[in-house]
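With one protein chain withheld, the remaining protein chains of the complex are depicted in position.
For subunit A:
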Amino acid sequence: MTVSHDVLSHGVLSRDVLVVGGGPAGLSAAARLAAAGLTVAIADEQPELGGQYFRRPSPAVLRAHGDHRPEGGRLIARVRELGVDCLTGHLVWGVADDGRTLFATAPDGAAVRLRARHVIVATGAYERTHPFPGWQLPGVTTPGFAQHLAAADGTPVGRRVLVAGSGPFLLPVACSLLDAGAEVIGVAEAGHPYTPSLRATAALRHPARLRELAGYMARLARARVPIWQGRVVTGASGDDSVSAVTLAATADPSRPVGTFAVDAVCVGYGFRPQTELARLLGCEIRADAATGDAAPVTDAFGRTSRPGVYVVGEAAGIGGVHLARARGRLTAAHILAARGGGDRREIVRLAARTRALGRFTALGEALYPSPAALQDALVSALPDETVVCRCEAVTASDVRAAATDRAGGDLNAAKSWSRAGMGPCQGRFCGFAVAGLVRAARGGERGEPVFPARQPVRPVPVETLLALGEQEPEGDAA
């Protein structure tokens, strides 16, 4: 949607609240704040609201199968009815020198400035990927992409598909692929989460989680889809697209245990918070010891080190859709209370729910290998010739050489010398491996978990920058 011109004055949109990201977290916050009478705008680069979890099915899928997540459709409808300005197709890519004005690009390339008293960053997460020889071949995708293709577009990513990586998300993806008509040749899980073990018994106290996982596993068993545990993808091959994939034991990735004919491979190791905008806004971040990821420092209400800037949902830490929504609502309730409105009991209730959901997430995570452990296991076995940075085609040996010889074990210097992380994805998909390679060059000592955030957070058309130069603001403060 393009915003009508009466909404914008000189390319500037000012509201009480700006929400960046129209996923479950951002929508939940926006709905609560708009219902209380605040003026709210949501910007999202997707063509429709919903984010990842509430991604809207195509009209054809809706007609044929109905809405698989109707609560998402209801939430979006409510946000629109409440008069929230929905700037879909708007990429928010930078922050002005004043540290408060955000820059966005409209679908037609026009430059838009966004200002608000309260800025809620709800930019969600992206998938944790780890390179292997051939992962850059067409037909090798993230599990999330296969999920969207199947659930939202009714299109199987391939006819014969391997799903691999680690984490609970692989199971629903495999089930969605079956529903879309694909043959799933197997699910390869790097860890051993699905054996009764000491760690797993903790999940028994959470029957809901167990029931959900058990449901997916029953579906896979009925379709005779094997779940291989302790297995990782170590190679893919093909000409113009993938035709074969190789598995090895997680404990010994250099020794292949099997090669399979496929026409698509979906590999992912869970999710990482998308924190670039929060960092550009000056929010303090810290490295999470368990995941090795960067997470903004937030309190229970989503407040950051920058007054008036909040981070909610998976941008603040991975925890699933229910936690994302609860965090969005809690931040909204806190903003209302801080403005002298709101309802104390609502805050107490939401804070308790957020804490409980957080514990629930931690229990689930304990079943799977920690990302830091995976990084250790996978990085040392990474063959030298593997393309690590997809964008700039930088190999593992390039990164190893840069990290050891020239960068002195510094992540950002290794990036400058090797060019890994300098392409359009800005190191989001190679960053986990590059950090692991640099860490290995340092003898295992931990350092910066992610590349520094850069502006623009995604490539921006030149016409946007030109337009921005032409409409310099004339003292139009929020």
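Assume a residue touches a chain if its C-beta (ideal position, glycine included) is under 8 Å from a C-beta of that chain, and two chains touch if they have at least 3 such contacts; residues count from 1.
We adopt the following convention: contacts and distances are computed from a predicted model.
As stated in its UniProt record, the chain not included in the shown complex is "(2Fe-2S)-binding protein", which appears among "(2Fe-2S)-binding protein", "Arsenate reductase (Azurin) small subunit", "ABC transporter" or "Electron transfer flavoprotein subunit beta". Annotation: of A:39, A:155 or A:404, A:155 touches the absent chain (contact as defined above).
Set against the missing chain, the residues A:30, A:102, A:121 or A:140 yield one that touches it, A:140.
In the complete complex, the residue from A:294, A:309 or A:425 that touches the missing chain is A:425. Subunit A meets the missing chain through residues 45-47, 52, 58-61, 63, 89, 93, 126-127, 136-142, 144-146, 148-149, 152-155, 157, 240-241, 387, 390-393, 416, 422-426, 428-429, 454-456, 458-463, 465.
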